[in-house]
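This is the structure, below, for whatever I ask next.
Of the protein chains in this complex, one is absent; all others appear in place.
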Amino acid sequence: MEIFLQQLINGLTLGAIYGLIAIGYTMVFGVIGMVNFAHGDVFMLSSFIALIIFLLLTQILGLASIPLALVIVLVAAMALTGLWNFMIERLAYRRLRASFRLAPLISSIGMSIFLSNFVALAQGPRNKAVPSMLDEVFKLTEGHGYDVTLSLKQILIIAVTASLLFGLWYVVEKTPLGRAQRACEQDQTMAALLGVNVDRTVSATFVIGAVLAAAAGVLYMLYYGVVNPNDGFIAGVKAFTAAVLGGIGSLPGAVLGGLLIGLVETFWAAYFSSDYKDVAAFGVLAVTLIFLPRGLLGRADVEKV
Amino acid sequence: MRTEGFLSKVKSAGLAALIMAALSFPIVAYHADMDLTRGLFLESRWPLVAILVGGTFILRLLSEFVFAWMRGRPAAATRKTKQGISPRAFHLIGFAGIGALIAFPLAAVFMLGPAGSLKWIDNYGIQILIYVMLGWGLNIVVGLAGLLDLGYVAFYAVGAYAYALLATDLGWSFWLCLPICGAIAALFGLALGFPVLRLRGDYLAIVTLAFGEITRIVAVNWTALTNGDAGISLLPKITFFGIPFSKGAEGFASHFRLPFFPIERTIFLYYLILALALLTNFLTLRLRRLPLGRVWEALREDEIACRSLGIDTVAAKLSAFAIGALIAGIAGAFFAVRQGFVSPSSFGFIESATILSIVVLGGAGSQAGNVLAAILIIGGSEFLRELDVLQEFFGYTFDPTQYRMLLVGLAMVAMMNWRPRGLVATRRPSIFLKKAKPVAVELIAEGRG
Partner (left out) sequence: MTAPPLLRVEHLTIRFGGLTAIDDASFEARRGEITALIGPNGAGKTTLFNCITGFYKPDIGRIVLMQGEPNTADIDRLTRSVRRHGIFASGCICLLERMSDAEIARRARVARTFQNIRLFSGMTALENLIVARHNPLMAASGYTILGLLGIGAYRSAEKEAIETAKYWLAQIGLTERADDAAGSLSYGAQRQLEIARAMMTEPVLLCLDEPAAGLNSAESSKLNELLRDIRKTHGTSILLIEHDMSVVMSISNHVIVLDYGRKIADGTPSAIRCNENVIAAYLGVEDDELRLAETKVGA
């Protein structure tokens, strides 16, 4: 029971990170129907940006307060990653939007290869261990030979994720941008005819996706204490899995999918074998899609004849 | 007016430089290095940032001028309507190409000698031909049937491991293993194809990607069978239908009264993969003229219409998966015998992505386009290996393989922006009454599967 509880906490934490990345996939897919393969690498890039800014603040500028440093890191990483993704969309995908479906996919795969190798070149291919910080741990239960703990980092991850999701909900539901996004999702040509600036809406979608991925990158760096240029691919694939599992195009679905993938992975690793934890996540994906082709919260797509 | 135009160009270049500065901060400006205690410290690289920013400014300014100049020119005469190459010329080019491929290793040996030509035959010739074959195999699935498969490498891996296991554990000969490996991979294709048939488009892509990754993870973790990350090594070498390529009296050279050169095996491997690839091509061209091939294309065009004509779309999709997998399995067995060992690292997602980009860049459905794309992508990426030379200038910390992959990634982006529908973007009809007119790419569907 204690182990179960502990894994639940760990799984939800991991799932929150996947969920944040998954939103980027699901939003881009919703608005322009494209699988942005490079999104996982944008997440990885953000974790490196976060690490360097953190080191810059604490080592070179001599900022003593870790919480303040982390807030600055979060904001700066979000802004810079947003700019990166904005430029990626401009240079690598915009011209291909009206084109054939495989072209943007291949372009994004190329971008993914570029980003991971770019970071490996700029920062070295090896793991980088982040200085440890915020190591407080709260014990939830004691005795029984196994203590269930909740770390400050985990609380932080859940809190940051929840507040970002609230912000996202506000943007999508209550602002003209959100309305424009939904309009583009339905019919891009019609939206353009009605005065929606499609280019700007798509750019905004990429920036929002990157901002959330950057938050995930900061939290990931904080939680695991290690970053690597190759982390992007597998995290990206799992986040995409999460997006598909939740029903691609659905924002709550992305979060739900992220949490589920996080839980499946954690429980599988705890109870069965950590070697095959990725297989478990992919297995869940395959099984869901085969039996529930539209994902958990995806809209039913009646085949028009 | 002129100065205004100039100012706006400078402004635009300035903006580009500013964005470059923001993008390269902090990821280029600082390098997080590790000291001996594995603690991180920062090392600044502002000169590099300055070079990048300055370079961006100059390039952007130049490109602005080039664009302005191009806009200033009278619009070029409307493009001539594309005349497809006549079938006869097409055949001629095809045969000339095959002739060149057959002559290639001999010409290389003749010009560069046995030692100097090894690189060309092995790294360029064999490597490119493997990908041509894989591209043709995936072309059946993606280009003809319109089913997006991102896990094609799984079947390649199955073929390679099947050969490794059959050859080492059971000691079966390569020639016996070759068709068996193909059959095993085809069975895998059926097994994986069956559950994913109902999925369409990107869902199919992601599930096939997942299957590809699962295959690799199993290869890493099922150590009892696959020996994990270390892989299976010391596979038996290729023989000339039973005669080994060795120095002794039993060997190929003395058997045929030829002088012995180690490169003879490589040349044999080259002709073997050439034959396998040509066989694949023959199979595909033949299938296109049969009902099965036509129905694949019809499936890509409109699945619902297929069903309204009483066509069993499940069988059609499964057969595309199985035949694509069969080809990958055979290529995998060849890969294993050529390398002499197999390990999971050869079968990552990047392989699937490479094969898919060959198919897409070639022009989905086009056999000739695939060859061009394979030469461009694989040849180009092999050529980038020559960057190793640069190591002498930049010192040992310079890792050329990363530059290579970086450039490969950028090239994929650039090529897609240049030719989104591939190099050869017309379709040749499979049957005609009077004259085979190439079908314009705008009319061809890319399939939803």
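Note that the chains take the letters A and B in the order they are written out, and that residue 1 is the start of every chain.
In this text, a residue touches a chain if its C-beta (ideal position, glycine included) is under 8 Å from a C-beta of that chain, and two chains touch if they have at least 3 such contacts.
In this text the structure is predicted, and so the values were computed from the model without any measurement.
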Out of B:Ala298, B:Ala336 or B:Met415, the sole contact with the unshown chain comes from B:Ala298
Touch assignment to the omitted chain, from B:Asn123, B:Thr313 or B:Gln339, lands on B:Thr313
Among B:Lys11, B:His255, B:Arg385 or B:Lys437, which one touches the chain that has been omitted from the display? B:Lys437
Where does chain B touch the missing chain, residue by residue? 283, 286-287, 290-292, 294-295, 297-298, 300-302, 304-313, 319, 427, 429-437, 439-440, 443-445
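Here is the rule we use: only the chains that are shown with their structure count from here on.
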Where the CA atoms of chain A average out and where those of chain B average out, how many Å apart are those spots? 29
Could you pull out which chain A residues touch chain B in their complex? 29, 35, 45, 48-49, 51-53, 55-56, 59-60, 80, 83-84, 87, 91-92, 95-96, 99-107, 109-115, 117-126, 128-131, 233, 237, 240-241, 244, 248, 273, 275-276, 278-279, 282-283, 285-286, 289-290, 293, 303, 305
Chain A touches which residues of chain B in the complex? 19, 22-23, 25-28, 30-34, 38-42, 142, 148, 195-196, 198-203, 205-207, 209-211, 213-214, 217-218, 220-221, 304, 349-350, 353, 356-357, 360-361, 364, 399, 402-403, 405-406, 408-413, 415-417, 420-421, 446
